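Accompanying notes for the structure given below.
Presenting chain A:
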Amino acid sequence: MTLLALEDVVIRYGQAVAVDGVSLAVGSGERVALIGPNGAGKTSVLNAACGVIRPAAGRVEIDGRVLTRATPAAVVRRGISQVPEGRHVFATLPVEANLLLGAYGRVFRLEIVSSTLRYLRSKRDVREQVERVYELLPKLRELRERPAGRTSGGEQQMVAIGRALMARPRLLAIDELSLGLAPVLVQSLAEFLVRLNEEEGVAILLVDQSATLAFSLCERAYVLETGRIVLDGASRDLEGRTEVRSAYLGRGPEDPA
Partner candidate 1 sequence: MSAELAAEGRAARRRRVGAARVAALVGATVFACWLPFQLGLGDVGLYDRMGLYALVAIGLTLLIGFAGQVSLGQGGFFLIGAYTSGLLTMGLDADARLVDPQAGIDPLLAVAIAPLVTAAIAVVIGIPLMRLRGHYLAFATLAFALIAWSLLYAQDGFTGGQYGVSVTKRLVVAGHEITGATHAAVVWGLVGLALLLSTNLVSSRVGRALQAIAANEPAAAASGINVALYKLQLFVFAAAMAGLAGGLFTFFAQFLGPEDFGIIVSLLFVVMVSIGGLGSVYGAVVGAVTIVYVEHKLRELGTHETLLGWDLPSTAPSILSLGVFGLLLIVIMLFFPHGLLPGVAGGIRSARNRVAGLRRSA
Partner candidate 2 sequence: MTTFFQFVVVGISTGSVFAIVGMSLVLVYRATGIVNFAQGVFAVLAGLLTYSFVQHMPLALAAVLATLATALVGTLVAVVAVGFRGRTTHLASLIITVGIAIFAEAVLLAAFGEVPRSYPAISDRAWEVGGVLIQPQYAVLALVALAAAFLLTLFLRRTIVGQALVAAADSPRAAELIGLNLRSIAVIAFAVAGALTAVGGVLLAPTVPVSYSSGLTITINGFAAAVFGGLVSIRLALLGGYALGVLQQLVVGYVDSQYSLIIALLVMLVLIGWRSRGELAV
């Protein structure tokens, strides 16, 4: 079943065309990557999928429903949560508050009073969800009272992921997982994501510059260059392609894998 589908999406900033007719799909339980160089338009594609930007043309379908002009809140309610580039944790709030807000955001409607009442009534479920997140990411339990801004980069990444998980997403979209993090850390986060996907059934859409990470983590990948998908397919196959090897994996066609 397709959780997320973009069809011929075009994104413009003023006169400039950032994304020129991109189509991609993520099925339930899949791990899919969107790779490409800086400025290729990857974040724009992600933002269009999550309702942050309105595409100038094309369609966004979530769970079969057309949600091209949806708000980010509607997208979250439909089961897609994004972990933004650069983490963007709520720095002055403690880690646990960050997580709780992830749940609050899911029930948030235009009208605050009813949203808050709904949240307060579901406090027990929220509590359970927080505990699940602490089980998945034990480090966060240790840090629960610490202001999120006073944690390390890797810990902030975990906070951001935990916050997104609080909304019980079916698809977790992550923008630049590896940005500014040590390789060892990235590796353990990647392992965590695989476990999340295999044990909890959460689909993953990884948007990243690092092709190595993308191929090791995801079974399928799309390659985005200057706003267009130039290649897509199984990671295994893409890895072997010469263009990909030289452009993204830093190896010449004759170098051993």
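Regarding candidate selection, all candidates are chains of the complex that A comes from, given by their letters.
Throughout what follows, contacts are C-beta pairs under 8 Å (C-beta built on N, C-alpha and C of every residue); 3 or more make two chains touch, one makes a residue touch a chain; residues count from 1.
Note that the structure is predicted; figures quoted are calculated from it, not measured.
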| item | value |
| --- | --- |
| Selected neighbour of chain A [touch, this complex] from 1 or 2 | 2 |
| In the complex, chain A residues that touch candidate 2 | 50, 52, 71-73, 76-77, 81-82, 84, 88-93, 97-98, 100-102, 104-106, 108-112, 116, 119-120, 149, 160, 163-164, 167 |
